[in-house]
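Worksheet: the structure to be examined is printed underneath.
A single protein chain has been omitted from the complex, and every remaining protein chain is retained in its original position.
Up next, subunit A:
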Amino acid sequence: MALLEVSGLSVSYGRVAALNDVSLTVREGEIVTVLGANGAGKSTLLRAILGAVPAKAGGVTFAGEDVSREPPHARIARGLCLVPEGRRILISLSVEENLLLGAHMRRDTEAVRREMDAIYGRFPNLAERRKMLASCLSGGEQQMLAIGRAMMARPRLMMLDEPSLGLSPLFVSKLFALIRELNAEGLSVLLVEQNTTKALAVAHGATVLELGRVIMAGDPKALAADPRLQEAYLGEGAAAPAPY
C-alpha cells in the first residue's frame, strides 16, 4: 500500500522553478532514495512534502489522505518527519531538550518518557551526555540526535536529507546500518543522499532528479548499473575520461 504519494509537485522560488512536475511513491515499509546533483531540488522536494515550502502545483497524499493543504505540524502529527540537512540540532539546548522538542506535539508524557529511554538504549553515547549541551557532541552523535529527535514524533515515514554528509566513514556505515534497522522495525524511509552507492544498496526504490525534474526512476540495482546516473551527477560525457 502506498504510504506517500507525490503527484505532479511543482515548487518555485520567485521566478526560479525548483521542482517541476515531480511524482514518486513510497510504499509502507520501503526505503526510497532520491538522488541527484547539488541544486537538483532534492531538499526542496522533502520540504515541500512536509509542507514547509508551498507547492505551486501538484499534491501530496499520506496514508490515503490528501495533505496538500495542511501545514507542517499537521503532517508531522500524521507521521511524516524530516531530518534536515546538516543535522541542525539546537546547540544551545541539552541533548534531552533536543529530544523533547521532537515530541513537542505529544501529550502522552509517559509514552514519551519510555520512547526517550528506548532512544538512549539505542544510542548509549547520547544517554551519557543527556544533560550536556548538544554542542558537546561529535558530528556522528549529532546525526544520531537529529534522528532520535525525529523519532520522538513517532513517525511512520522518516525523510532524511543527506544524513551522511560530513561524517567519518565509520559513522557512515553505522548510519546506514541504523537506517536498515529502523526500516526493519517498520519505519518507511525517504532518503536523499550524495553517497549513491550506499543509498542504492539499502533502497527498495530510487528516483533521480536533475534540475527539478525526474529523469530516472525504478529499481535501485538497475539504476546503479546505468551510466546515465553518473551523467546526472557529472554532466554528459563524464563517463569518458577527459583527455590531457
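Criterion: a residue touches a chain if its C-beta (ideal position, glycine included) is under 8 Å from a C-beta of that chain, and two chains touch if they have at least 3 such contacts; residues count from 1.
Methods note: contacts and distances are computed from a predicted model.
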Which name from "Glycolate oxidase", "Hydrogenase iron-sulfur subunit", "Putative spermidine/putrescine transport system permease protein" or "Amino acid/amide ABC transporter membrane protein 2, HAAT family" does UniProt give the chain that's left off?
-> "Amino acid/amide ABC transporter membrane protein 2, HAAT family"
Listed residues A:G102, A:P163 or A:G205, member touching the removed chain = A:G102
Among A:I91, A:A177 or A:A222, choose the residue that contacts the chain missing from this document, as touch is defined above.
-> A:I91
Return the single residue from A:A37, A:A52 or A:L165 that touches the missing chain.
-> A:A52
Of the residues in subunit A, which ones touch the absent chain?
-> 47, 50, 52, 72-73, 75-77, 82, 84, 88, 90-94, 97, 100-102, 104-105, 131-133, 149, 153
